[in-house]
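A single protein chain has been omitted; all remaining protein chains appear in their positions.
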Amino acid sequence: MTEGLFTANNTWMLVSTALVFLMHLGFATLESGFVQKKNVVNILFKNAMIISIGLLSYYVCGFNLMYPGGEPGGFFGFAGPFLEMPEGAAGLVEYADGGYTYWTDFIFQAMFAATCCTIVSGAVAERIKLGPFLIFCVLFVTISYPITGMWKWGAGWLDARGFYDFAGSTLVHSVGGWGALAGIMLLGPRAGKYTANGIKPIPGHSMPMAAIGVFLLWFGWFGFNGGSVLSADPGLVSLVFVTTSLAAAAGAIGAFFVSYFMFKNFDLPMVLNGILGGLVGITAGADQMSPGNSVIIGFIAGMIIPASVVFFDKRKLDDPVGATSVHLVCGIWGTLAVGIFGELAGTAQLVNQLIGIVSIGIFTFLFAFIVFFALKNTVGIRVDEEEEARGLDIGEHEMEAYQI
Amino acid sequence: MTEGLFTANNTWMLVSTALVFLMHLGFATLESGFVQKKNVVNILFKNAMIISIGLLSYYVCGFNLMYPGGEPGGFFGFAGPFLEMPEGAAGLVEYADGGYTYWTDFIFQAMFAATCCTIVSGAVAERIKLGPFLIFCVLFVTISYPITGMWKWGAGWLDARGFYDFAGSTLVHSVGGWGALAGIMLLGPRAGKYTANGIKPIPGHSMPMAAIGVFLLWFGWFGFNGGSVLSADPGLVSLVFVTTSLAAAAGAIGAFFVSYFMFKNFDLPMVLNGILGGLVGITAGADQMSPGNSVIIGFIAGMIIPASVVFFDKRKLDDPVGATSVHLVCGIWGTLAVGIFGELAGTAQLVNQLIGIVSIGIFTFLFAFIVFFALKNTVGIRVDEEEEARGLDIGEHEMEAYQI
Amino acid sequence: MTEGLFTANNTWMLVSTALVFLMHLGFATLESGFVQKKNVVNILFKNAMIISIGLLSYYVCGFNLMYPGGEPGGFFGFAGPFLEMPEGAAGLVEYADGGYTYWTDFIFQAMFAATCCTIVSGAVAERIKLGPFLIFCVLFVTISYPITGMWKWGAGWLDARGFYDFAGSTLVHSVGGWGALAGIMLLGPRAGKYTANGIKPIPGHSMPMAAIGVFLLWFGWFGFNGGSVLSADPGLVSLVFVTTSLAAAAGAIGAFFVSYFMFKNFDLPMVLNGILGGLVGITAGADQMSPGNSVIIGFIAGMIIPASVVFFDKRKLDDPVGATSVHLVCGIWGTLAVGIFGELAGTAQLVNQLIGIVSIGIFTFLFAFIVFFALKNTVGIRVDEEEEARGLDIGEHEMEAYQI
Amino acid sequence: MKKIEAVIRLSQFDAIRDALAKIGVKFFTLSEVKGFGLETEQKVYRGSVYDPGYIARLQIDIVCNDNKVDEIVETIVSSGRTGKVGDGKITVYSIDSVTRVRTGETGADAL
Amino acid sequence: MKKIEAVIRLSQFDAIRDALAKIGVKFFTLSEVKGFGLETEQKVYRGSVYDPGYIARLQIDIVCNDNKVDEIVETIVSSGRTGKVGDGKITVYSIDSVTRVRTGETGADAL
Partner (left out) sequence: MKKIEAVIRLSQFDAIRDALAKIGVKFFTLSEVKGFGLETEQKVYRGSVYDPGYIARLQIDIVCNDNKVDEIVETIVSSGRTGKVGDGKITVYSIDSVTRVRTGETGADAL
């Protein structure tokens, strides 16, 4: 391993880290665009806190819970709190066969961690109490995410079984989606959304903000997937760029046609969610697919979105930003797709994918449900009607997002 | 070629790819900032679709139309549909003497392709029908752009003649500009813009959005020009960063003085367009100019903007975002500048530049004009008065951009 | 030094350059979010001009004032106007032992330069005359910033003394902060802010814009601090990523608790400023600190913010964006921290840090004060009451930021 | 012909609209206003606690026949009331005429 | 003195303004309102088709002398009409006085 190659690899991993960080701005803008004007300060506050909490908790123990080292194939492990840079070359060129340094490993992974909470924050927006939500985030990102993450990326039992999840369709996105589902089930829908005479949508206050969010997320995804190669390997990283981009594009087209067919309308939020669906869908197998496969996977993900959004609405599961459809449903689809398309395709693999989806799904959903349930029956998780009507910005923050 | 150098080169090309991708967010925000509140959903929808259509069509055939290989010096060629990664090293280190991989080549070029349509979308905004516009985009990006692109970058006849266009002042920006010109000629101006008692401007609905767009475009341009070096060559790429930045800065100053002199006013939209003018202007020769040259080129481009905007308005050619002034006029200026300043300066070169500008201009303008003309006389390209007055967001999308 | 390593290093430096450039968009959005709707065009105009002026003036003489070469340990030097690329390898691989090229050096430094003015522009917003402010910027960025910068980074007397400022807590941020302080002292507060019955805050017009700004600044800081390693050294750059991110996160938490404790409120602007405070605080020693140190430094910086904002308000020093608290106060804190925590900690170092803070502070404050004072007593620096009430957008630019 | 102008709470609008619909009043014009009154709302910005002096409210304008007035006013009072300071005000005044632009009809037919 | 309040279509404003100018009525006050009426507008959001219940409209307030009223109302009707449901309403009522702030003039002189 030459110093030049090591440096090039590590540089790419750090650029990816920065790109993944920017996804948090993407989430912040997407979510604030999809909520009402009166809850924008609240959603921004949550996003600013989540990334901060996520990074610190990952520093305190998350990283060492997710990568405990020791015996592979386990269910749980912990390498002790905080970070300890291995001496000399062990922490540098030798740390990951010249892919990146110990510090890079930590910060790249840390940027991923907070994502799972951000996904939840969008789904429970406009009605959840700030304090209890932040408590949930601390527990979710410090305990739940690293444990299930360890099962695969930490060389745990799912990894041993052959479960494959390249960049986290399941480990990151579905995990966030399950948390979101538990949250909205216990919170109930926003007042006035599901009325006697049918669904009364509550339009987001700014489509430009939402669109900015989607473009930024796509941009950040180059680091999310591209960085998951864990080196700057020219062939692999460039393939991942191609599959990721084509899946996102196909997702837009898929959502375009289905929503036009379903609602006779050029539905911007659907197309935006379609892009995200395509990105989530390709994430599990971005390095295993041909361009053609990625187009199919993305296109199907895009088609899933409108159907899924309608499905959740039918069940009165109120998700202002569509996080469950994008991250949970498309995350599952993407994980399954690894068993259907690409290098690894095969029944055995498909079964392994299913095992991973189900086991992680059960663990995460139960964890999130129990935490939200406990909070609900103690401090309470929902703001009162008056505050919901007036808006959480005034209620929780005594200020408004806009002076316009 | 060491693996380290190959990896560093390819990494830079992929970073550039991501930066060029972000330019599409830049266009989306710039254009939505410059249109009225009632047409914002429409412009965002167009931008989300364009990048998706562009990537897919380039995958289906665009790439192989633009880089057909085979006999150099030709007018047209096609290497067959879809992508075929060359076996082994041929697709990797050997593909471009270690500059980048086959996949990188495709995805970097693909990000460029959609740009030409985005330029058009801004100029025809606020009055064009969505469906016909998307049809135009498919044809423009799948056929017209790759063919003229092949003439130069695909080792076609203009390349053989010695025409020089480093990163696309003509091949990308003027091409988009010609398409825009054809569009606005056939569409006619927005209702109420040109009245009996003179021009009645229709101010864009959000200057912050427009400013965000310009800064993002400048940011992306580091990849647009920097990546066009087609390797991470330290000397060349860093020179390109310098010339690109200085030209953009000089463009702002040029537009500042001229607009102050012409309108006795500190005109923000003009300064923003001046920055873009400077960037478009330097694009053709970003690797051939000294810092001093780039300042002059950018400054002149900036001075051209206000004059050009007034010129088009005089001719009742209504361009809400100034795409024709920025991309067409400054694109021509930048291409000519290669024959006037820098390494290649000389009459012979100037003639070659002229031939390139004219030939590509004629082909592109005719192509776009014929397509728009055909659409106009079949499905029609303009929304009816009532819809234009009420806004395309309600008319085409049955929703509004803001709930404020 | 292999070509691969040189290329990787230079590529990272150029990516950092682009990231630092994007910080100017961060400042533009942060500042426009924190001002009133009626002054948004004005602030955007200033930001667009500042980066342009900064780059050009740095090209004309700033760079050679800041890096005069010649005898180390001096107070002032000038290597002549404009840029002169050293012949052959001297300007490339040999220029900085393979860290980056001559052009890279210039453009990376140039992006820093404009920052100091941007910091001022936020603090003096909503009441300063555009013309005189631009004159101040030209002088500040062309003369003051390079001279004090030379004292340390240009191998001047402070460098010789052992003063340490890794990426510019003092050289960039405090310098901007001192300029801001001088400006607001001479300008006086905005009308109606400090009334007989106490402080009447003037809320910013868009919190989403402000939040976008903070996230973009954090993103750009990876280049600001990461690039200040002046190579892509894997160990160092990745450590800087870790310390920078943890300090920012801790800053948010620090501001969260203190503002909750002080105002019984979840204060978004405070948390946003807390993030910036953490970033400014770690900047001076980002390469010297352990993750633990960086958390402490960031947390304290975050706690300083609310106290500092209240402090300045008590003294009727009106700073719409909190630039003095973030950049001046936290800049001083961060510079001192180098003498308290990390590798260099020690009394001797602490003294050197103090000397640096004080000497640069005095020079910069006096310079800015004199320039503003001279302008005040000639052309005047403040718009008249009527214009302030109506807004600078109409007054200085004859247009409005929004048509909503 | 009378015109009723009611300044109400944001949070009561849905209740009032539905209550009015029940008594057959489905048509009205709504505008966003700022109410300066007894009720105030504390706000905090960058560490300063203050009272902006106003509260965002909605104004409902209803044109109706004289005989409808009392019923409408009572309906708004009953559905718009929370009992807390700040429920708003209803003013009623006589108008000379109302015309429907579409048809030029005037008086009761125009409603 | 009379006051005329007209709720009109966004799309008709330019026509109405020009028509009023022709009859010498150049001064008025405009505000943005939401109209709840017969006319409704279908909207779609994230896959749900719904009726928000209102349509964005403009309200024009004109103070004028009694003798001008009919002419103004007719002008608004003729220039604001599209014939489709939702053209709007015009109300007229008497006012006690109008005062010009700049001069303190009242009555006709204040216009």
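Brief remarks on what is shown
To keep things simple, chains are lettered A, B, C, D and E as they appear, and every chain counts its residues starting from 1.
We adopt the following convention: a contact is a pair of C-beta atoms (placed from the backbone, for glycine too) under 8 Å apart; a residue touches a chain by one contact, two chains touch by 3 or more.
Only a predicted model underlies this, so the values are computations on that prediction, with no experimental measurement involved.
Just so you know, the chain we are not showing touches B, C, D, E across the whole complex.
Residue B:Ile199 is the one among B:Ile199, B:Ala374 or B:Ile404 that touches the chain not shown. Looking at B:Gly322, B:Gly339 or B:Gly356, the residue that reaches the missing chain in the full complex is B:Gly322. If you put the missing chain back, the residues of chain C touching it would be 192, 386, 389-390, 394, 397-400.
Taking the complete complex into account, residues 198-201, 203, 259, 262-263, 265, 267, 269-270, 306, 309-310, 313, 322 of chain B touch the chain not shown.
The chain not shown here touches chain D at positions 2, 6-8, 31-38, 53-54, 57, 59, 73, 76-77, 80-94.
FYI, only the chains that are shown with their structure count from here on.
Homomeric contact chain D/chain E is classed as different-residue, with under half of its interface positions used by both copies. C-beta contact counts were set side by side for A-D and A-E; A-E has more. A separation of 44 Å divides the Cα centre of chain B from that of chain E. Chain B and chain D have Cα centroids separated by 51 Å. Our note on geometry: chain D versus chain E, Cα centroid distance of 19 Å, whole angstroms. Touching of two or more other chains is recorded for residues 43-45 of chain D. For chain C, residues that reach two or more other chains under the stated contact definition are 2-8, 11, 15, 203, 206, 212, 265, 267, 402, 404. Contact between chains, as defined at the top, is found for A-B, A-C, A-D, A-E, B-C, B-E, C-D, D-E.
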